[in-house]
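Read the structure below first, then the notes.
Only one protein chain is missing; all other protein chains are in place.
Chain lettering (A and B) follows the sequence in which the chains are written, and residue indices restart at 1 in each chain.
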Amino acid sequence: MVGSPVLLIAIPLLAAFVIPLIGMIWKELVRIIPGLVLAYMLILSATLLYYVSQNGIIVETIAGWQPPWGINLVFSPLTGFLATLMSALGFLVWLFSYRFKRNVDFEPAKKYFIFLMLLIAGAIGIVITGDIFNQFVFIEITGISAYALTAFYTGRNSAEASFKYLMMGALASSFLLVAIAILYSQLGTLNMADIASKMHTMNPTYKIIALIFFITGIGIEAEIFPLNGWAPDAYTEAPGPVGAAFAGIVVKAGVYAIIRMIFTLFDIPSAYDFLIVIGLITLIVAETSALRQEKLKRMLAYSSIGQMGLVIVAFGIGTHEGVFAALFLMLNHAVIKPLLFFSGSSLVFNSKEKQIAEMNGLGKRMPLMAAFFSLGAFAIVGLPPFAGFWSKLSVLSAAANEGLLLIIVLILIVSVIEIVYYFRVVNRIFFQEYSREKSAAPHRPRVNALVAMFVLAIAILVIGFYPDAVTGILHNASKDLLNTDEYINNVLQLGQSLTR
Amino acid sequence: MNTIILIFIIFLGGAILTFLAGMLKGILKEVLFLASVFVPVVLFFTNISIGQTFSFQAAGFAFQWGITPLSYVFALIVAGLGLMAAIYAVSAMRNKDNVSFFYFNYILTIMSMLGILFSRDLISFFIFWEIMTWSSYLMVVYQGKDVQTVGIKYFIFSAVGAYAMLMAIVVIYSLTGSMMIDSLIQSFPGFSFNMQLLIPILLLIGFGVKSALMPLHVWAPGAYSHAPMAYSSVFSGALSKMGIYGMVIVMVSLISHIPGGHWFREVIAWLGGITAVMGTLWAIKQDDAKKLLAYSSIGQLGYIIVGVGIGTPLAMMSGLFLAVMHALFKGTLFMVVGAIERQTGTSNLTEVTGLIRKMPWTFLAALFAIIALAGIPPLGGFISKWMLYESLIGSNHYLLVIVIFFSSTAAFLYCYKFLFGFFLGQEETEWSHVKEAPAMMVVPMLILAVSTFVLGVFPGLILNPINEAMQTLGYANTQGHLWELSIIFNEWGNQIAMQPIVYTIIGIFLFFLTFLTIKGYKETRYVTTKDISSSGEVPKEHENLTFSMNFMQPFFRAVEPLMRRQIDKYYTGFANGMEALFDFTRRIYTGNGQTYAMYVVIFVVLLLLFKNIIFG
Partner (left out) sequence: MDDKLFEILEFGVYGASILLILIGLYAVLTKRSLIKIVIGMSIIDGGIHLLLITIGYLKGGTAPIFSPGYEEAAGQMVDPVPQALVLTAIVIGFGVTAVALSLIIRLYRHHHTLEIDEIKRLKW
């Protein structure tokens, strides 16, 4: 073994606080250290994920306190998959933003990487913790670093976006705390497995109220409509790689938290239907709002919200296929959306207003970026043979197996809308005349950014041509999510602890 | 290595290599392009036998590729036309920007079409279908004209069709637990009536879009005319046939098993008939030859759909035969337009006239294709149309015969407009510098044109494979006694009955042609359109007096009520309404943080109020 799951949280947290100190020694280290940390985390989580798939889940206790008393971390196929995904994306975000725009200066770079490390630590914490209050703390860590990263550019808009995000985030944390208070007062425990095993004893009214507060609190992070007012603003005003991190890391953590609540903690079957309905509403509102956007990143933001809605619909189907499809969607979204954000932010790099209209003819000036963007667009609307197709197919197939034909129709109609706005952009890039004044030299992304995009593009193609590369992991993960009893037993009997 | 997979690897690798070679100077990319079309096609003809399959598993689905007799017929179209158009394209696309991008998409289109025909399971069918869609979409927008209207319209319609098909596929999967086309066909009679209706309708929407069936055709004129002509010949000739291919399977293997589903066939046949009439009428009205051919394609596909929809043995055979013929002559005609556009810079029938002496070989190819299109013996178009009429009369569709006959007669008008407009008539001095297109463009056209003639005289060449295909679809074997099927075939089998007569007609025709040419050669005076000696009017300098100007005005006054309503307008209105609606609904995001907070509170309060209903 290379290490224990706790390192996945501890190391980035440590790195975040060490970065400014190290910066005093050699300024470049501020940029290098996060990369090393993220690479280590990626290797660690991938190894652990392999170990877990062979030997069963790892339950790690903190400071020797046994569950249900102490805080414990659960590294199962599901959480391990998400943690690996997040570390990988974190690494790519680091790679892309190594010398990103304002990052060339020391001070902004220092802040940027501190908050990026905190963001990733928080998101991974949300996923692998086995304690709801601990989860709350990680949500807040993620939130605060996300507010700071949104306000990374010093313009007026970023402050505005950040403030809206903060307002919603503060409300979210209030609702979460109330929900936790209700659960604790009723069950006297904060351990997820313990809560799950005792849930049937709880008064149904309190149970439902707690669930509602949980859904609201986490739904704000998971961008459920109508709780997602902050999301388009934050995505638009945050730097491109941060937008990618939001889409790929933060939202994933939020969605994980919701489904963990509904699948494992609460035994309310109708909550699945609620997920389907709310997911569909999110999907439809977001995608229709994206249709007439003028700013590229805002369009991507709405698209991202819509994808999350689709993920929630897929989870709401509740069967193995549904969960599998949802996880597949999450994976694809985490691969594709960062590519869109990376290449999109490079395409509009020189423009002040980041308008889509300014992208006319950029395909001739920046062919590689345009090609990456188009690849991402093709993949996200689900055209074969790219990655998005398989996940869309599995969602539809899962819905068909449950006889939910109306859902299929709605998803497909929305997909058409998605195609329209993505292809409008692709058309502009490639097939319209260059409109900006010639003097503006096209922005050439640095090598590190190119490598990051290449990795994502290759991932899209690999998943597209050979989906079996990932389906095994996803099947394991979805089995893990659905098997609530095993989760409870493993945690309460301490499974296999690395510490002992 | 299995030949089937080898073919696709060569296509795919060839596409990528050709694209990369585009960064280099020289003719490497042309060579690679031709090789990556040529090699798989040769492999297909030499090493692929019907019934050979290749299976594998991926993503939890079973995949199976192999060729059936039916798909073999269509594969002949794809491979033959694809090869010819590839040779043509190399010359036609020379000196254009981004040629390697064109080549890339061209190879992918050919690959995906063969892939569709190879697919024995619905998933790979859909995957290849979508590759075909986006590669053809990239070709439609390739020239950068009207991309936001024509291109998007094409893609929206394709996407609607493809998604309808995808929905059908997942429903089928949930019902049968298998993605195989064969198992669908086997278990289809056992489905509930709703599913028996839903699945064919969804599939037909998908196929109808690609084959430009009436309410779904609005993308076609723009898309066909905006793609490079080298591609349009494949686009209209072969790609639209993929819709027909799917339709044949659905009509024969699924719809005939619906209890009391006879009216379904009638509906499809009538839609095809209406498509034929409207396509033809609109074609006559066009002044741009590309648009003319595009509408003509819609009309011709209408005939094919009538044949496939009626579904009697003769009708089906005529439909498939028409499909092959249409690929040949429409492929030729698009190439002709491409050649003319390349040499003169325009494809407008009211500008280009009198090219017969400038581009004689192109004229010859166009002449053959037009004769086949108009359905004049002895070319293939005649036989296929005859079979169609006979089958319609034989199955008591008298009204439909009238419709088809009207459309067929009206088609003469645009045939004439096309041929006369471009090649005959007075010569404009503007075009005196025009030369014949390069040999690499002319030869493929002539090959295709001659093959329309060959198939017209020896229809057995293509009717035998069609016959085999129809046997696997469950029709009786007509091998060797085609004459029982239609009076047009004689008892030697497989050859048209009137062959002696036909030869006589050809003889007389050739005699008069030579006679008139020799006689007329001396007396002909070459004049421009402005040189009107017969009438008293003196034309002004800028007056357009070409033949095609205001062609058939009285006719249009007669049919005007038919053409007043354009479906296109309804679609556009719908799309604009939707955009306005969505533009309105996105104002939910007011930009005021407090409003968002209010949404949260309202959300919670609503959930708390209705908690028993929602979570009860």
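Methods note: a contact is a pair of C-beta atoms (placed from the backbone, for glycine too) under 8 Å apart; a residue touches a chain by one contact, two chains touch by 3 or more.
These numbers come from a predicted model, not from an experiment.
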Touching the hidden chain in the complete assembly: which of B:Phe61, B:Trp219 or B:Tyr589 does that? B:Tyr589
Residue among A:Val37, A:Ala121, A:Leu190 or A:Val491 touching the omitted chain: A:Leu190
Among listed residues A:Val30, A:Val178 or A:Ile429, the absent chain is touched only by A:Val178
Which of these touches the unseen chain: A:Tyr147, A:Phe315 or A:Tyr487? A:Tyr147
Hidden partner interface residues of subunit A, rising order: 133, 137, 140, 143-144, 147-148, 151, 154-157, 159-164, 166-167, 169-171, 173-174, 177-178, 180-181, 184-185, 188, 190, 232-233, 236-237, 289, 293
Subunit B residues that touch the omitted chain in the full complex: 586-587, 589-594, 597-598, 601
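Quick note on the criterion: only the chains that are shown with their structure count from here on.
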Name, in rising order, each residue of subunit B that touches subunit A in their complex. 57-60, 123, 126-127, 130-131, 133-134, 137, 141-142, 144, 147-148, 151-152, 155-156, 159-160, 163-164, 166-167, 170-171, 173-174, 579, 581-583, 585-586, 588-589, 591, 593-597, 599-600, 602-604, 607-608, 611-612, 614-616
Show which residues of subunit A lie in contact with subunit B when the two form their complex. 163-164, 167-168, 171, 175, 208-209, 211-213, 215-216, 220, 226-227, 229-230, 232-233, 268, 270-271, 274, 285, 288-289, 291-292, 378, 383-385, 389-390, 393-394, 396-397, 399-401, 403, 405, 408-409, 412, 415-417, 419-420, 423-424, 427-428, 430-433, 466-468, 471
